[in-house]
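Every protein chain except one is present and positioned as in the full complex.
Per-chain residue numbering starts at 1, and chain names A and B are given in the order in which the chains are listed.
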Amino acid sequence: MLAFPLAGTLISAFGYRRLPGRSAGWIGTGAIFLAFLAAIATLISLQGHSPDHRQLVSSLWEYASTAGVDAKVSILVDPLSVFMILIVTGVSTLIHLYSISYMEGDEGFCRYFAYLNFFVLSMLLLVLAGNFFLLIVGWALVGAASYLLISFWYRRTTATRAGIKAFVINVVGDVGLVLGTYFIFKHTHTLDLLKTFHATSNGAFGHGRTGDGDLVAGCILLLVGAFAKSAQIPLHTWLPDAMEGPTPVSSLIHAATMVTAGVYLIARMHPLFQLAPSAQDVGAIVGAATLLIAGTIGLAQTDIKRVIAYSTMSQIGYMIMGVSIGAYAAGLFHLMTHAFFKALLFMAAGSIIGAMGGEQSLQRMGGFRRALPFTYGCFVIGGLALSGIPPFSGFFSKDEILLVAGEQGGWHWALYVVGYVGAFLTALYTFRLIFRAFHGEPVAEARELEAGHLHHAEHPTNPATGELEDTDVGFPGPHHTTAERALPMKVAMSVLAVGAVGAGLVQIPKTDFVIDNFLKPTFTDAAAYETHTRNGLLWLGLALGTVVGLAGIALAYRIWVQRPAIAEAARVRFKPVYELFVNKWYFDELIDALVIKPTAAAGRFASDVFERRVIDETIVGGTTGVVRAGSAAVRAVQSGFVRYYAAMLVLGVAGVGFYFLMQS
Amino acid sequence: MPPLSILLWLPAACGLLGALLPAGAARIPTPATAPGGKVRRPSSPAGIVALLGSLAALGLAIAYIADYKAGGGPQHVTDTMWISSLGIHYKLAVTGLNVILLGMTTLLFAAAILASNVRAGGPPERPRLFYFQLLLAESAVIGAFLAQDLILFVAFFDLMLIPFYFLIGTWGRDPEGSTRVRATTKLVIYTLVGSLLMLAGAVATGVLSAQQGGGHVDFAFSALQHMPLSTGSQEWIFLMFAAAFLVKMPAFPLHGWMPDGYRAMPVEVLMVFSGVLSKVGAYGFLAVVLPLFPRAAVHFQTVMLLVALASIIYGSAQAFTQTDARLIAGYSSVAQLGFITLGIFALNSQGAQGALLQMVNHALVVAPLLFIVALLAERAGGSEDIRRMGGIAFRAPVLASVFLIVALATLAMPGSGNFAGEFLILLGVFKAKQAIAIIAFAGVVMASVYALRLFIRAMHNRVGPGVTPREMTVRDGAVLVPIVAVILFFALYPQLALKRSERSVQGAVAQAQVLTTPRHLSARVTDLDQVFNATSQE
Partner (left out) sequence: MTFLLATAHLKGPHVDFGGLSPLIALLGGAVIVLMFGLIGSQWVRAQLVPALSLGALGAALGLTIWQWGAEKSIVSGALRIDALSLVLNLVLIAGGICAVLLAWRSRAAEEAAHGEFHALLLTSVAGMSLLASAQNTVALFVGLELLSIPLYVLCATEMRREHSLESGLKYLIVGSVGSATLLYGLAMIYGATGTTDFSGIAAKLAAGGVSSDVLTLTGIALCVGGLCFKASIAPFHQWTPDVYEGAPTPVTAFMAVTTKVAAFGAFLRFFDVALIETQSSWAPALAALATITIIVGNVGALGQSSLKRMLAYSSVAQAGYMLAGIVVATKLGAQATVLYLVVYLMMNMAAFATIVARERATGQGDSIASLAGLGREHPLLAWPMTLAMLGLAGIPATAGLIGKIYLIEATVDGGYAWLGVVIVLGSMISLGYYLPVIAAMWMRDASAAGALPRSGGEGPLPALAGGSAELDEQEPRVRGLQLEVVLVAVVAGAATLFFGIVPQPLFELVRHTGSALGLL
């Protein structure tokens, strides 16, 4: 399975000069599709095993096994990893397909597919990894692939800056993961995942106790890794910036797959988290905070992709919250449905952006309903699913998470409430997006498109900096103005739309439990996995979800369609709050002031002051100075006059004589 | 397998042969023109002899790697008395500690010699002397790695600097604000200061252990290990060795020679200097200091870890504020060598294993990095300032890819061999001193900043003023691609190095490790003699 994307990467990379036309795209898509088929084959063969034997480990070769460290290249196939690879390869195939059209004509077409295949390879490595070491490798390679794709149009300084930001924050996450691994390894003496879990249940951290210090530290550090990758507060700032990458990339990496790795990680490590409840609480609280904060920011942003990005953060907040409180199946279920509808939303957004000639600001959009009917349909489906309106997929998965939270009671009720507030916000910002982009007066571009031709900016500029785009490398804009015309795009979007509508049906409360049952072998030891649903709560949740979602849509309709003045009035009235939202709760500024500035200042201090004053002047200069002063002294004594020499001789003898006389 | 002396002296012999050949320049009257439009000096027979010699050495080293039996002790031992009156042996052996380093050394020297043969300006002036010095340096480095006698080690260690003195002083560059002669003198004095102290320490080791043991003075490692010194002697001697090795690496705050030195060196010389010579210091800690002065190593463990930590933080902080691409590489080396020191002074097998692996990895990345910097400078009008570079990836995709691989390996991207090394190092330190390991991770994050910054500023963003983007030539590729291939190989299979070194590394750290283990835990290995016996078989 790993071989297909690898081959795709290599062919695209080495053939960048020779591959004709769009063949690199088809090769890349084909490779991923084959991987998808392989995933299905794995699924089938796994189902052939009895539920107790559905955790298969195969070691390929010794990687860095020495001195008690057992780092091997080993792969773990179990329901969880199969679930993940199905999503990853499935969605990836569609997005590759979409990209063939979207990226057509870009200068870096081959490069794009090489990177994209590389990303899928890394992601598969991540989810299939059978030990911590390989997990970290996959984890970081995913980050690297993400970096490459964010910085894809590397002549834009905004893109390179976003890329390095994403990379560095991901490295922070890697560090968390590595350190967490150390804390765990310290007690279990193995890097192998299953052996670690085995050792943990056999009391590597103390029998019957929960909350061992090292375990909690380890789990919290794992969470740091998860937060960085899944863009949870406060390590989320890279995700909105990552929208500098091509839109299909945002769709694949920053919505459907990579950012959900944190969710996967927590689910994968559940035997550890089960014993570290305080770490679980941290995860749940951060998830809840993220879903709320991201929702509020999403309300105020004007860049269409960034709104969706904040929405992604928010949704992943649900998932993190879910897996942190033990709602593993629900969290992963939401992960799956989210993959469908969020990828769909991004693709639809890409279609609009194409139509706008690269412009992403909501302020300048409007009235695309007639110009892009297909996109409009997709967007509405995605939006409804996102808002959790029955019977769309998001409805079931989100409610299931909140149901578990509500069931557990205690302070988890707070999570329950936050979840529904978040749901309201979700509906609100989603439909703000839809209403502003598709309703209202059609803008010039929309009218042009209705007339049958695409808009092209004469001198494309980077909206963020205003600098002229460098066309050597490609850039978002005229190259990508296929809108929704191309067949591959339509196919990809249709498939995802079907998923967004219907994916929820696999797990309808009281009716079927496909996901639950499938994942059960992985989570046999999870205490909260099977809960006895209280009917009242179930129906309350479903009703509440519907009502809240519809209320959000209604409010959005009222504000942005019926009475646009309300928005303006609210903005003036709640200026501080609005400012807070627009400025993304000042997280960037905070990180800048707390981390980046001090470090840079320290670096400058080191090179300008310390290096010069201490190293050069004090250590080097001091030593040579002393020696030189000695040299001068010696020379000063060396006057050239015999009388002084004789005097020195006499003095010397006197000195030596004095010494000897002291002895007597 | 041929005796080790052949590997040791082959480069020097080729250098001498090349030096004795008639000058080739006279025979080819019309100089060819380099791609850059500059006049290219014709390649010199001395250069070709040097290349052949270094490739032969590389071949031999690979043969030794293939032949090395993991788990065995020293192999292919050559042992004769050198100065019998002083008990100094001419004793060479391949051990788990040096076998991979030999491969790395010969590879980098071959690459550097190739680089000097193919670079745009043609081979350097006075090629016969140049290659003689370079190959003499190679022999000295190989000698330092192979030596199994303390004085022999010290002698090679000091000797290797002399050719570099000539190489830098004669063929160096005069960057703004410093002259090469001054920089060279500073470098040599700095590094020889430590080396000479080490000489005193080495002699004292032999004499004092003979006095304590009541036997004849014998400087062979195997003999010295049997006659451990008193703790007091170990401590002052340790400091002398540490001074030598830390300067050579260089470690903060003993890196004062580095900025000027790095800027003055011709690139092919810098490749080996930065790649190989710094490792001899680290190797010295592992192969000499830990086995011979275990008590002192334990005594100074915290100090050394703090020095290493300071190097990491300081080097990293410098690397992301510097704008001179060479100095970024230089300070990153300070940081990376800090990691290596950290691993060694974790005083356990994981740390030491990681350190050894990282020595190879760092050499493999820093050499191509520096070569790439030179290529970038060629495209940026000769400037090595990253502010004047930029945007050449599009016209040079292959160079960009190679650079990217190297940059990612430099920042120890998981999946690279460097990560495997760093993982083991930090794991070792984590076991030894948890807090230090956690702080050291700051260096990991910082590495990602400076490595990517270098890559982006050179390759991405807008095309810099005065930059002429163009792809690297096939000749440049011949230098870079083999090294990158080795990087990729180690990314997939670092076990190659680890498997061979495992036993020897355990032997090297065994005594120190026992001393650091809390008493109740060391009940199983209470008998120190057992450990001594085990290590002396290594």
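Quick note on the criterion: a contact is a pair of C-beta atoms (placed from the backbone, for glycine too) under 8 Å apart; a residue touches a chain by one contact, two chains touch by 3 or more.
Fair warning: this is a prediction, and the values are worked out from it, not measured in the lab.
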Among displayed chains, the one left out touches A, B
Kindly state which of the options A:60, A:487, A:609 or A:627 is in contact with the chain not pictured.
A:627
So one chain is hidden, and I want to know which residue out of B:63, B:159 or B:442 touches that hidden chain in the complete assembly.
B:159
The listed residue (B:78, B:185 or B:383) that touches the chain absent from the view is B:185
Contact set of chain A toward the excluded chain (per top definition):
627-628, 630-635, 637-638, 640, 642, 644-646, 648-653, 655-657, 659-661, 663-664
Tell me, which residues in chain B touch the chain that this view leaves out?
82-86, 126, 129, 151, 154-156, 158-159, 162, 165-166, 169-170, 180-181, 184-185, 188-189, 192-193, 196-197, 199-200, 203-204, 206-208, 211, 217, 240
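Basically, only the chains that are shown with their structure count from here on.
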Residue numbers on chain A that touch chain B, as the complex places them:
13, 16, 61-69, 71, 107, 111, 133, 136-137, 139-141, 144, 147, 151, 154-155, 157, 160, 163-164, 167-168, 171-172, 174-175, 178-179, 182, 185-186, 470, 472-473, 599-600, 602-604, 606-607, 610-611, 614-616, 619-620
Can you list the residues on chain B that touch chain A in the complex?
186, 253, 255-256, 259, 314, 317-318, 320-322, 348-350, 353, 357, 391, 393-394, 397, 401, 408, 411, 413-415, 419-420, 423-424, 426-427, 430-431, 437-438, 441, 444-446, 448-449, 452-453, 456, 459-463, 493-495, 498-499, 502, 505-506
